[in-house]
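For this depiction, one protein chain was excluded, whereas all remaining protein chains were kept in their positions.
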Amino acid sequence: MVNDGSTSGAGGANGSKEIGDEYNGNKSKLNRRRFIQAAGVGAAATGLAGCLGGGPGGSSEGIPSEVTLGVLAPAPENNPIGAAIANSAELAAQKINNSGDVLGDADNVSVSIKNTEESPSTGRQRYRELTLDEGAHMTTGVFTSEVLLQLMDPIAQQKTVHMTTGAASPKASNQVNENYDKYKYHFRSGPINGYHLGQNMVDFLEAKGDDLGWESVAILVENYEWTNPVQQAIEDHIGDLDVEVAMEERYASGTQNFGPIYDSVEDSGADAAFVAMAHTGTPAIVQWAQDQRPFEFGGIHVLSQLPAYYGMTNGACRFTVTQNTATPQSDLTDKTLPYVEDYNSAYDSFPVYTGYITYDAIMQWANVATELGTVNSDEVVTGLEESSFTGTAGSLDYYGKDHEFAHDIKYNFSTDSSPEEGVNPVFQQWQETDGSGTQEVLHPSYVSSADYQAPPWV
Amino acid sequence: MSADTTAEEAATATVDDEISPDDGILAVDGLRKEFGGLVAVDDLSFAVQEQEILGFIGPNGAGKSTTFNCVTGTYPPTAGTVWYKGEEVTGTPPHEMVKRGMARTFQSFAPLEDRSVLKNVALSMMNDNLVTMDGLLGEFHEEARAICERVGLGDRLHQTPAELPHAGMLRLELGRALGTDPDLLLVDEPFAGLSGPEVESVSDLLLELRDEGMTLVVVDHNMRGLLQLIDRAIVINFGSLLAEGSPDEITNNPEVQEAYLGGGLE
Amino acid sequence: MATLSVALTIIVQAAMISALYALIAIGFTLIFGVGGVLNLAHGATITMGAFSAYYAGQLGLGIPGAILASVAIPALFAGLLYLGMVKRLEEEPIMVMITTLVVSVVIEQAIVVFEGTTNRSLPQLIEGQFSIAGATFQNLLGVMFVVSWIIIGLLFLFVNYTKTGKGILAVSMSHKGASLVGIKSSRINLITWIIAGAFAGIAGLFLGSWLTASFAMGQAQLVLSFSIVVVGGIGSIRGSVIGAYLIGFLEIATTNLVSSSLQGLAPLVVLVVVLLVKPEGLFGREFAE
Partner (left out) sequence: MTDNSKSRLRLLLGQLNPLGLPLRQKIGVFGLAFLIALPLLVSLPVVGQFVVMILPASSWELGLYNVAAALFFAMFAMSWDAVSGYTGEISFGHGLFFAVGGYTSAMLNMGHGLSPWVSVLGGVLLAAVAGVMIGVPALRVEGPYLSLVTLVAPLILLQLFIFMSDIFGGEQGLSNPENLVGLGFVSNYFLALGLFVAVFALLWALTRSNTGSILTAIREDEDAVSAAGLSKAKFKIFAFVLSGAIGGLAGAVYVHTPVGSPTPSELMSVIVNVEVIIAAVLGGMGTIVGAAVGGLFVAMLPDYLNLVEFTVPVIGKSISEMSFFLFAIVTLFLLNIFPGGVLRWGIALGRRATGRDGGKEGMAADGGQSPEDTGTNPVAQTMERYQEYYDNMFGGDDE
């Protein structure tokens, strides 16, 4: 019933089997972990004295011979978003191990992947396993904002650099800004934070409004932490445009039936649903397409960013527009396509946005550590703050500690030229060519591949 | 003929004379209980004197159990008033009645199967306190043991109710009722299924209790076996009072005889 | 005019959704009525129906394959669940509740492990829309409405006009009585579980193809079944259908007229009110009449 064939039907596109194999090859770790913890026992006495266990912050100079990268991913064995995080981390570690320069003093760079199950409590638990049990030198990943926010205190407790590569809530960066010494170990390598996501949506609408022809929109955002700032930014900026907001709804988390919501959109007469959806995206898009609702659909639809999404929804995502960090064809920097190729040859699938970002984050961290000659978190924090690193998704530069979005990646909107600093996300539309779907880029112009197509039933 | 009129007089006298709160330790006036459209008890009035043993008699389905249930608070009566020790107690819930000193035994025995005879009796001796350290050390057990011995279960303290013979169950019922330290004890069908010597020993126990100051109401569907025990009897039929008087008066009452299809009482 | 069309939309939508609700609840009430046990794996059986169709689609078996899988696999599962675990616990309803609850956790977690928590879209059973007086509705929901009533009708015929069906009725009226007249209640129970499983599977197929499928989709359906059964009265097929329509209409009316974020609240509120005010249900037990 649940055989390999059917599993790979859904998961094969993102290479779940390969990850499984990776795990097999990599996990004779039990003994090593026991060894580390035996060393840690000595610290228990200090722990008893009330001192909290520190991460690598306390450890000595130099690059250790064994570097561990801790990765937190949601269900990496079957969630494409988690799989991209896990795969890209493995890929980055491989790349580092193969190169003589980056972390050249380390004999081996290994990756430990933990499943957050998108649950704050599990995420916290797994984070502690990475830092306390396995002594990770840095951690990365985290898709859900709720998980990230529950991690801020443990990160402060462990004093280990954490580079977020999926969660967008600016609450994290606000915490860094407000209590820098405590929370400075947190960086967001991407995506741009929630407020910027919303701003990005409005910027796109402004730039491409003529092509889209959306004179009135119904703002639909799912009620999760990450959409709060998105919605805020849309409200702050959409007034500057010549676009009418016909309706605005923050619908319940876990919504399964979009019938009533779409009825109201129709009643409002909006040209398009302007959305921010991640967790509830599939039922929303399938019901929109099946019902042939008479309005267009675009904004941030996280699942539409998956290269395999067309197959997963039997084409229901056709004609939807979404923001994305990068697509497999978008030649954002000279590192983008080589990474996509490496990824594809290793995992027989294409990465999701979290993959580009995770790869970039690890490479940036490794480069900074190599430059500094240490993995000491305090020093790496300073190094990252000063670093400007060209990754696969753009240039990784972070806002300073006095910025309200401290340690978030910089956002720079541009229609026609790649920004010097920071990233400029793409907007894509699912279009069909020869019976299969492709993510055609509409914006920015220097990577765009197609023009917008309105759904025929509208 | 004359007996007939006496009974009639007795009956009408009771109906006419309003029962007042102080007519006895237990006084019931105009009790009525309907289930749906069915009248189970119809305008029944009677009083129980202190320290008497009253027989409460009627054929099966006459409304004895319903009357009992209304008096002890199991059902709220449809109409009528119940006084106990001069206070109105109509509709007071069962556990309150027990606390006021009215205990009963069940015809369908309802012991707690999960614990020993001793602990069954001990339960009825417990206070109504929510939080208590009592019982942690088993201090009730001495008194409970005494009651068990009294009702003739001294050698079966640690058996479970399931292990008891029929008579033992009855004794346990009595023990549980006595554990609440009642002033009035309602005993439901005490002699059903008992052998001659057992009837005698239970009767002795009940007489002994009366001598110590307890009031007893014994419910049964006939008077056989009760004659030696009771001081007075009330007979009901179809939910209303049929006759009231001494055992002799009752046995000679033609209406009663008729109700029992000739001689059922003998 | 506007009010009229809103009312029409609500009525048609509610009628179609209630038909699905009836399908969801009947299996649950049958098991409750006949076996006297609450099958808390009912929601998970619905989920199983949806995922059976999903897998059939992934294997390229097409629509007929998906339909067949969504009926056969849950029916088989329910039969095995009865024979393997429930049968020997029949005298212990509380253990049946706990065991079936754990079974449902196992099923949900299996889906989480193999498919993850994201929704899956099923093969589309039927495309297109139809309209009544200017309001448009999905063909799928229309088909769902028709199929639901055909199934209810067949069940009615089965229960009243076949020997086995009469046996089900007899057992649900009185367990003791049925055994006195020589009806083997374990066979009747098994048949009931299989029928309930098949119904749940069909419900899962429609639900999944309408709203997409996810591992936790059955939880709300279990609560819904509970509510409908409590409203309609234990073990009553007719009561379940009426209960389903009552709750369906209430839900559509609240989500359409008040707020769409109230989805799922209507059955809960109805349930609690009925339980507290009229615990025997609004319609009592059909079988007892």
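We just call them A, B and C in the order they show up, numbering each chain from 1.
Keep this in mind: a residue touches a chain if its C-beta (ideal position, glycine included) is under 8 Å from a C-beta of that chain, and two chains touch if they have at least 3 such contacts.
These numbers come from a predicted model, not from an experiment.
Student: Looking at the whole complex, which visible chains does the left-out chain touch?
Tutor: When the entire complex is considered, the left-out chain reaches A, B, C.
Student: Among C:I94, C:I132, C:L154 or C:L257, which residue is in touch with the absent chain?
Tutor: C:I94
Student: Can you work out which residue in B:S45, B:T67, B:T180 or B:T215 touches the chain that's missing from view?
Tutor: With B:S45, B:T67, B:T180 or B:T215 as choices, the missing chain is touched by B:T180.
Student: Thinking of the whole complex, not just what is shown, which of A:T68, A:N87 or A:Q157 touches the missing chain?
Tutor: A:Q157
Student: Pick from C:A110, C:I126 or C:V147: which residue touches the chain that isn't shown?
Tutor: Looking across C:A110, C:I126 or C:V147, the contact with the absent chain belongs to C:A110.
Student: So which bits of chain B touch the chain we can't see?
Tutor: 74, 93-96, 98-99, 103-104, 106, 110-116, 119, 122-124, 126-140, 158, 160, 176-177, 179-180
Student: Residues on chain C that touch the omitted chain in the whole complex?
Tutor: These residues of chain C touch the chain that is not shown: 36, 38, 85, 89, 91-95, 97-99, 101-103, 105-106, 109-110, 112-114, 172-176, 219, 223, 226-227, 230, 234-235, 259, 261-262, 264-265, 268-269, 271-272, 275-276, 279, 288.
Student: Which positions on chain A touch the chain that was left off?
Tutor: So the residues of chain A touching the missing chain come out as 2, 4, 7, 16-17, 20-21, 23-24, 27-30, 33-34, 36-38, 40-41, 44-45, 47-48, 50, 52-53, 75, 77, 115, 119-121, 124-125, 128-129, 132-134, 146, 149-150, 153-154, 157, 223-225, 252-254.
The criterion applied here is as follows: only the chains that are shown with their structure count from here on.
Student: Which of line, ring, star, complete or other matches the graph of chains that touch?
Tutor: Contact map by chain: other.
Student: Which one of the chains is farthest from chain B, going by Cα centres?
Tutor: Greatest centre separation from chain B goes to chain A.
Student: Please find the two chains that have the most C-beta pairs touching each other.
Tutor: By number of C-beta pairs in contact, the leading chain pair is A-C.
Student: By C-alpha centroid distance to the whole-protein centroid, which chain wins?
Tutor: C
Student: Averaging only over C-alpha atoms, locate the centres of chain A and chain B and give their separation in whole Å.
Tutor: 79
Student: Can you work out the whole-Å distance between the CA centroids of chain A and chain C?
Tutor: It comes to 39 Å between the two C-alpha centres.
Student: Any chance you could list the residues of chain B touching two or more other chains?
Tutor: none
Student: Where on chain A is chain C touching in the complex?
Tutor: Within the complex, chain A touches chain C at residues 1-2, 5-7, 9-11, 74-75, 77-79, 117-118, 223, 249, 251-252, 255-257, 259-261, 263-264, 282-283, 286-287, 290-292, 303, 312-314, 316.
Student: Can you check the complex and tell me which residues of chain C touch chain A?
Tutor: Interface residues on chain C, with respect to chain A: 9, 13, 52, 55, 58-59, 73, 110, 112-121, 123-124, 127, 129, 138, 140, 210-212, 214, 217, 220, 252, 255-256, 260-261, 263.
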